[in-house]
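This view holds just a subset of the chains, kept in their places.
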Amino acid sequence: MIETLRISHVAIRVTDLEKARYFYVDLLGFIETEKDGDYVYLRGTDEGQHHSLVLKKADSPGLSYIGFRVRRAEELDKAKEELARLSLKYTKIKEKGVEDAILFETPEGMPFLIYYDMEYVGDVRMKFYTHKGVSPVRLAHVNYMVKDVEREAKFLKEVLGYYETEWFLGKDNKTRDVIWFTRRGDSHEVAIARSERKTPGFHHETYYVHELRDVVKAADILASAGLWDSIERGPGRHGVTEGYYIYLRDFDKNRIEFFTEDYVVLDPDKWKPIVWRNEQIRYRSDFWGRPIPESWLNEWVPVEDISTGKLKGWSI
Amino acid sequence: MIETLRISHVAIRVTDLEKARYFYVDLLGFIETEKDGDYVYLRGTDEGQHHSLVLKKADSPGLSYIGFRVRRAEELDKAKEELARLSLKYTKIKEKGVEDAILFETPEGMPFLIYYDMEYVGDVRMKFYTHKGVSPVRLAHVNYMVKDVEREAKFLKEVLGYYETEWFLGKDNKTRDVIWFTRRGDSHEVAIARSERKTPGFHHETYYVHELRDVVKAADILASAGLWDSIERGPGRHGVTEGYYIYLRDFDKNRIEFFTEDYVVLDPDKWKPIVWRNEQIRYRSDFWGRPIPESWLNEWVPVEDISTGKLKGWSI
Amino acid sequence: MIETLRISHVAIRVTDLEKARYFYVDLLGFIETEKDGDYVYLRGTDEGQHHSLVLKKADSPGLSYIGFRVRRAEELDKAKEELARLSLKYTKIKEKGVEDAILFETPEGMPFLIYYDMEYVGDVRMKFYTHKGVSPVRLAHVNYMVKDVEREAKFLKEVLGYYETEWFLGKDNKTRDVIWFTRRGDSHEVAIARSERKTPGFHHETYYVHELRDVVKAADILASAGLWDSIERGPGRHGVTEGYYIYLRDFDKNRIEFFTEDYVVLDPDKWKPIVWRNEQIRYRSDFWGRPIPESWLNEWVPVEDISTGKLKGWSI
């Protein structure tokens, strides 16, 4: 097992960097660390690290990769061994601010990056007079789609050291359709959901905000800017995870969630994963029973092949 | 014109007083002034008057009447003259705490009550240790359905002294489908909407709460109590009126809204009613573009005939 | 009696327009209508009128005048008669956006302006993507110091049509030390407090904000910008008026308050002014019993003489 520390960042593809910056920085309030060529590096107010959200100029939307931080430099070597043992393809890469990283594919084909050391630029958490938009605080979790949920879950647990906090059962009340995982002890850092497609997809990344008012502000801001197409789902309260949420789509249809008031796992060894049965469908995803839009259920973006940097598309 | 002071109270019909009390008092936090026979008298935390919401035991849900307070005792006599002049039927009645009231029907057949003097029992606004639920503050407005919106509007303006703050145009962008009226200067105290039915219906009454958190708490409380059927629409932000809202249904399907952050008309004479055109349908009722459930669009409760106390039903 | 409509605006003196603009616009989020010569015209998000806060370049801080709007153009003539009858000095003036105004002195020497018509530039209340700082909503009230509180109160009631909502008794539990007045029906639009000085002083103007969070944000923003000297008192909850408050001082020591959650007088004729006795001193100004800083109790700014435009100073 690799000693993962936590989820660290997400690199997504946007077709127009300036429009994306307007959405993420000007409207939503992400902190811009720097722009460098085809990349814009963003972070939340409480993140001292160089970036937690990377916008990469590309010809179509999608996910480049999800980044995790490991607890020690040595874990990178351990990772190579584990990946080789599991015949998972990997490659060494650099990122702006990260000299040493490994990019690999999970058993279900998701592009993951792990690293130990990223440049620190300092947080702006108490520079309140500079905060704007919804003041995204920190990357909280990612949610992605795979065909074999159980195979991916085994990897997350046995190789990356995550544990399960909750899951949804499918119509048969046996199959697991969605599973939530944590390592740090928040309600979750990763969730994976079952998809019929052979290739994985990226559903959304989520930033923690300080309170309900900030979640709602996202809707007020986008609606007043005329961007109704960007307000996809919520504001609502999740049954699973307890968090207040809102889901947005950027100009490329990449999805981002803002989220707050989830729980903390106080005693990981005592935690009994919460099993949501199919008959609880009315309130497990939305605690209040609000309907879920079709787009949220059926749309997600493709992910890059780590060898080519090209999107895998949907090889159904 | 009668010198109306403000909207004052609503009397609704419930089939089970104890269940209704559980809903309105135990869960939502209304203040109970007293129970007297088939009536339970409720008020908000900031209302010193004896009641603003009357629950009346009846064999089916519906509205008994909407109450307004006039500015002087003499207005009641003036009202009789006006009503006689307009050939509108009226009758004198008493209420618990109100010795002298007139019950009448508007041109479109809505049961209205006007009075000058109601017993004062004192507000509990700063007794914070007694507040619970969503702490309803005060009755804010009512919303009802009529066939001839323009005839009713004329009455509200010319006889009761209300003025228009906003309206929705229908598909032709000419006909007015919904109109909002105020007298006190809040965004509205009365809204009327066009219905195809010959007899009027009552859509909802609304209580002001102090902030967004209280609006949302209504959903959290009802969902946790297993009452998903009671959470009909929202939480959301209205385009019209600007208010944050949630619509609930009690056990009898009477509808109640909680609401906050609407505007104040600072200069009534300068106010230009906001005209919402049909192409703005996406964000005029819900500013964020959230879909409106069918039940909210198509369901409302019947109103009592002031002569018989029986429901008029839907004489279509 | 003049038919006053409401409190409308305040004109204050600042020694550095750019620094004042940084404070009011950049940090606190006032909307700037325009700068014109030695004047900067500001307003809250919900105010369509040209200005509610005027910053006037001057060589020392203080109050130019407090503005009120009357209900009809004719009230201005009526005002002249009333003022002449009372031997109060007055003069006609213009303001940017106001062609016709009367500037006069109250019996206790406060400079008041009344007008009927001000240019409308439109509110920005639902342009949420443009809001910043604490998003001041609208001018709520003013608070000033006079020697003869009772004489001033008589004028506010008999000439301007205000009524009393609450008052503080002095040590003898007879003398009124502070009195709150409303016309629109909020907790208050004007408060006057007893001072030992012969000439009146201006204590503060107050803007309504939407919720507690905005009140507190003022402190977070100013502290993070290093302006601790500007955070004078609060955040707190008033006993009198019930409002959550914070008092700030600008770079010239002019005082501004942000405020929310006060009550509404539902029945003016039924309202029994709340009398706070001296033994309630612990919680009447601050409901939680927080100590009041000496500066708040003893410092205020001088007001202009309407004839000369020069400050009256403290002719003790």
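Note that the chains take the letters A, B and C in the order they are written out, and that residue 1 is the start of every chain.
We take it that contacts are C-beta pairs under 8 Å (C-beta built on N, C-alpha and C of every residue); 3 or more make two chains touch, one makes a residue touch a chain.
Nothing here was measured: the structure is a model prediction, and the numbers come from that model.
Number of identical chains making up the complete complex in this structure, 3 of which are shown: 4.
Methods note: only the chains that are shown with their structure count from here on.
One finds 49 Å separating the Cα centroids of chain A and chain C. If each chain is reduced to the centroid of its CA atoms, chain A and chain B end up 44 Å from each other. Annotation for chain A: residues 213, 220, 222-224 touch two or more other chains.
If you check the complex, the residues on chain A that touch chain C are 27, 126-130, 132, 211, 213, 217, 220-225.
In the complex of the two chains, the chain C residues touching chain B come out as 5-6, 46-49, 69, 71, 120, 123, 125-126, 138, 184-185, 210-212, 239, 242, 261, 263-264, 266-267, 269-270, 287. On the chain B side of its complex with chain A, the touching residues are 212-213, 216, 219-220, 222-224, 228, 231, 235, 237, 244, 282-283, 287-291.
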